[in-house]
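Take a look at the structure below.
Apart from one protein chain that is not included, each protein chain of the complex appears where it belongs.
Right, chain A next:
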Amino acid sequence: MSIKVIRPGLLASMQDLGRYGFQKYGVIISGAMDSASLRIANLLVGNEEGEVAIEVTLMGTSLLFEEDLLISITGGDLSPVIDGEAVPQWRPVYIKKGSVLQFKACKSGSRSYVAVSGGFAIPEVMNSKSTYLRGGIGGYEGRALQTGDTLHSNHLPQKINSLFQHLKSKCQSRLFIATAWYVNPVHFTKTIQDSMIRVIRGAEFDRFTQSSQSQFFDQNFQITPKSDRMGYRMSGPLLELEESFELLSEAVSHGTIQVPQDGNPIILLADRQTTGGYPRIAHVATVDLPIIAQLKPGENIRFKEITLEEAEQLYLKEEQRMEELKVSILFKIEKESPL
């Protein structure tokens, strides 16, 4: 069972929930930028939530299905189509052998996840299947996907078999068919319009000038084109320290917002280095990292301060919702009439 890459598009790489436990050796975590979308994509096709999937960036990716497969597409809406017909997201989709799935244009968000039922047959390197692009390890031969690559998938999980057979029988002459039920992405993909990015104060927040502290929360920042999976560089008011100081390098985390000498903040993301030495003005709340992951260069961003306790409660609430979602998806897959 395999998928062939016809065109990789801007960037497509294999990502799971990341490579933990090796930061003390300088090995970065990598993993999906939008972990919520990755988890849901996997749950929809009966996989463990942390299975590896294809992370598609912005546009241009094109995949040929060499076998009948059950997949799901979540995350940003990058206009996935098969033979000109839109493929619905956030639900299981049965795709017939010979079909070509193309990501046409970026309607909302910037990253989509394509999970396949059974998961992709990719070896683990240091407990993870994520691609560490700069280190050249993990994922598909340690690199981004290229034209001609063939991705093999594992066997279907038992629990998805009846849904698979059911969809197959309904598909008839069509190239694909999706279930009518789906996960409402509204709960998991807020856009920048409806919510500002919530942050907690960073370790060096107090060492910025009064005016920089208030500008950080009162003004817009724009994501510059020099942004990637490692971090988003932002432009806006220049943030200044009360007086400059040398900081010793220490560990940074996903969502740390550090400010180099030029005064333009950088949000550290999935491919961040393990350690950094720039003053940290704030940290993005974990629940809002998937929102950041879907932003594009040119878009504006606004920060809102919350307390650590608020960030923790939001996180625990989100995990509870994910748990409920897991149960209801399983119920739909196993018990309900699939269509």
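As a convention for this text, a contact is a pair of C-beta atoms (placed from the backbone, for glycine too) under 8 Å apart; a residue touches a chain by one contact, two chains touch by 3 or more; residues count from 1.
Criterion: contacts and distances are computed from a predicted model.
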Of "Oxidoreductase", "5-oxoprolinase subunit PxpB", "Protein translocase subunit SecD" or "DNA-binding ferritin-like protein (Dps family)", the UniProt protein name belonging to the chain not shown is "5-oxoprolinase subunit PxpB"
With the full complex in mind, choose from A:Ile137, A:Ile177, A:Ile197 or A:Ile329 the residue touching the hidden chain.
A:Ile137
Just to verify: which one of A:Arg91, A:Lys129 or A:His283 makes contact with the chain not shown?
A:His283
Touch criterion as defined above, residue of A:Ser2, A:Gln23, A:Asn154 or A:Asn264 at the omitted chain
A:Gln23
Among the options A:Gln146, A:Gln222, A:Ser249 or A:Asn300, the absent chain makes contact with A:Ser249
Absent-chain interface as seen on chain A, which is shown:
20-28, 125-126, 134-137, 200-201, 203, 248-256, 273-275, 280, 283-286, 308-309, 311-313, 315-317, 319-320
